[in-house]
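Submitted below is the structure of interest, expressed as structure tokens.
Just one protein chain is left out here, and the rest sit where they should.
Chain naming follows the written order as A and B, and within any one chain the residues start at number 1.
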Amino acid sequence: MTSITAHQLAQLLNGRIEGNPNATAHRIAKIEEATEGCLSFVANPKYEEYLYTTQASILIVNETLELQRPVQSTLIRVKDAYSAFAYLLELYAAQSNQKREGIEQPCFIHPDAVIEEGAYIGAFSYIGAHAHIGRGAQIYPLCYIGDRARIGASSLLYAGVVVYHDCEIGERVIIHSGTVIGSDGFGFAPQDDGQYKKIPQMGKVIVEDDVEIGANTTIDRATMGATIIHRGVKLDNLIQIAHNVEIGSHTAIAAQAGISGSTKIGKYCVIGGQAGLVGHIQIADHTRINAQSGVTKSIQYPGAAITGTPAFDYKSALKSQAIFRNLPNLEKRVRELEETVRQLLAEKERVS
Amino acid sequence: MTSITAHQLAQLLNGRIEGNPNATAHRIAKIEEATEGCLSFVANPKYEEYLYTTQASILIVNETLELQRPVQSTLIRVKDAYSAFAYLLELYAAQSNQKREGIEQPCFIHPDAVIEEGAYIGAFSYIGAHAHIGRGAQIYPLCYIGDRARIGASSLLYAGVVVYHDCEIGERVIIHSGTVIGSDGFGFAPQDDGQYKKIPQMGKVIVEDDVEIGANTTIDRATMGATIIHRGVKLDNLIQIAHNVEIGSHTAIAAQAGISGSTKIGKYCVIGGQAGLVGHIQIADHTRINAQSGVTKSIQYPGAAITGTPAFDYKSALKSQAIFRNLPNLEKRVRELEETVRQLLAEKERVS
Partner (left out) sequence: MTSITAHQLAQLLNGRIEGNPNATAHRIAKIEEATEGCLSFVANPKYEEYLYTTQASILIVNETLELQRPVQSTLIRVKDAYSAFAYLLELYAAQSNQKREGIEQPCFIHPDAVIEEGAYIGAFSYIGAHAHIGRGAQIYPLCYIGDRARIGASSLLYAGVVVYHDCEIGERVIIHSGTVIGSDGFGFAPQDDGQYKKIPQMGKVIVEDDVEIGANTTIDRATMGATIIHRGVKLDNLIQIAHNVEIGSHTAIAAQAGISGSTKIGKYCVIGGQAGLVGHIQIADHTRINAQSGVTKSIQYPGAAITGTPAFDYKSALKSQAIFRNLPNLEKRVRELEETVRQLLAEKERVS
């Protein structure tokens, strides 16, 4: 990173300087690791304690931050410190990341595949018959793009991504290594003898524009029709998306969550890590599902927050959990009541 | 799909027509997405509501279906609508899927490997020394087959499957992308200083005939002997099978479940998604383990259904869960009882 002054940063971020406008940073670091010459930020209150001890030269903080005592660093106050810092990282990333281009050898490109201008095909990648790789798409080494699959313009597939035949990936999509798009859904018809008969999975997967998918996630193709990941969805690592699932726009799902077959998730939902949803349910927009929850029923009204297995209303669940921790005490209270009542009854007996 | 009439379908499926025998379909679709010219089906009662609004030309339904009011589509009544539809999909799949054959270049085949007739080895696949690829097996691109590993006749490994050395895959097995067979079991001997010493994993994995394994699943090799997946087992995506586990024939396991070391699972079991089983236990045949359960003990008698963490009898657990949701209410009732009893005692005191 080239040097930047507090003055320059304040202009770039439309912020207000508190301290020395000539303070200079030439490195980006987390607040807890920042040393002199570093630019850092504080957005999460958990990290405010570091404000008073850090050697960072410049700190980006929220407009609304209230200092408990003086700080050594020069502050740049902005409306949203987290977003402002993200914007800086982005500028920095754009500067340092090199877009790859061209065909690296050896790779396998079927004669009937179409590779648009400006695309990168890494060594040992395999592009099947009638596959279509959009303008400026980057297919890193060791990827597999099946027959008739489509990768949209400017999308980026890191090393070792697999896209099965007929699946469609939108534009500006990012997919991390080891992720599998379009494997067969888990569909088997139980037979009278207890064995299973495979249901052919004839559908596909559609991943719309601006989606990002983490590493080693799996998204199964539909039995018929399509499993659909709508525009702007963010999926973390090791997530399971079963056949015929639909994830609404701008929903975010954390690592190791699993969505069972044919479940439809609304827009702007947030699903925590290791949560699991049963199949054939519908989740309203703006639902928040806590980590490790087990969701067994549809959520009809937008904006609910749920937790637990089986999951129910978040606030009620917290109350039940609090009592659960003290269950032995509750049981003891019941035992004591029983003893007292027994004595009352015995005395009454004696009296009468 | 070529066109088909209700009459032809009824003959093919041994079904009974209700409506127009000349109704014609040329596309397959899910009931909720079916339009005119579509063939669809209803087996799950959840989807019966669509019967009365769908534009589908032909619907396959169960013999026993009771209509609430007239429907527009021509019905084909069969004994088991789900299986009948699966059978149609299968015919359709057989028609449209092309079996791959031959050696695609560049690939790596060790001179001491054996590739039987009719096999397909995709580009960038690696076949180790003394590995054996059976007749008509399809090894898609970017697979790794270790030394002395065996892939049975007509088995299908999608792109990017890894089979470690010495592992044995049976016939007609399907393995989806990113799955790893034969990685070392998680075996470490704790030392006096708290560090771990690796226990070499000398065994292998045996996957018997007609097994299907989803994407990004991991099956560890045994410390000694073999981790065994018996005939007809169906494993979903992202499942963990630890060393020395044995899974009985025709058991089905849903995504993200994990089976710890040396546990033996019976035949015809069904294990839900994200369930976890501790090591060194035994699960009787026909056991049903609910999603997200944590199984800590052996199940001795066949046919049990369990849920929860730690898991116990399904029906009892549902009752406990129902009360858990109302724990704050139970606690309130106990508090009120305590108050009432306190007053009773106080009055008694006063009286005496």
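By definition in this document, contacts are C-beta pairs under 8 Å (C-beta built on N, C-alpha and C of every residue); 3 or more make two chains touch, one makes a residue touch a chain.
What you are looking at is a predicted structure, and each value in this text was computed from that prediction instead of being measured.
> If I consider the whole complex, including the chain that's not displayed, which of B:Glu104, B:Glu171, B:Asp220 or B:Asp236 touches that chain?
B:Asp220
> Among A:Gln138, A:Gln256 or A:Thr287, which one is in touch with the chain left out?
Checking the options A:Gln138, A:Gln256 or A:Thr287, the one contacting the hidden chain is A:Gln256.
> Among A:Arg16, A:Lys30, A:Lys99 or A:Lys315, single out the residue that touches the unshown chain.
A:Lys30
> Would you write out the residues of chain B that touch the absent chain, in ascending order?
Touch with the absent chain occurs at residues 106, 108, 124, 126, 142, 144, 146, 160, 162, 164, 178, 180, 183-184, 186-189, 191, 194-200, 202, 216, 218, 220, 223-225, 238, 240, 242, 244, 256, 258, 260, 274, 276, 278, 280, 294, 309-310, 312, 316, 319-320, 323-324, 330, 333-334, 337, 340-341, 344, 347.
> Taking the full complex into account, what residues of chain A touch the chain not shown?
On the chain A side, contact with the omitted chain comes from 28-30, 33, 44, 46, 80, 82-83, 86, 89-90, 92-93, 96, 104, 106, 122-124, 140-142, 158-160, 174, 176-178, 212, 214-216, 232, 234, 236-238, 250, 252, 254-256, 267-268, 273-274, 291-292, 308-309, 321, 324-328, 330-331, 334, 337-338, 341, 344-345, 348.
To be clear about the criterion, only the chains that are shown with their structure count from here on.
> Taking the mean of the CA coordinates per chain, how far is chain A from chain B in Å?
25
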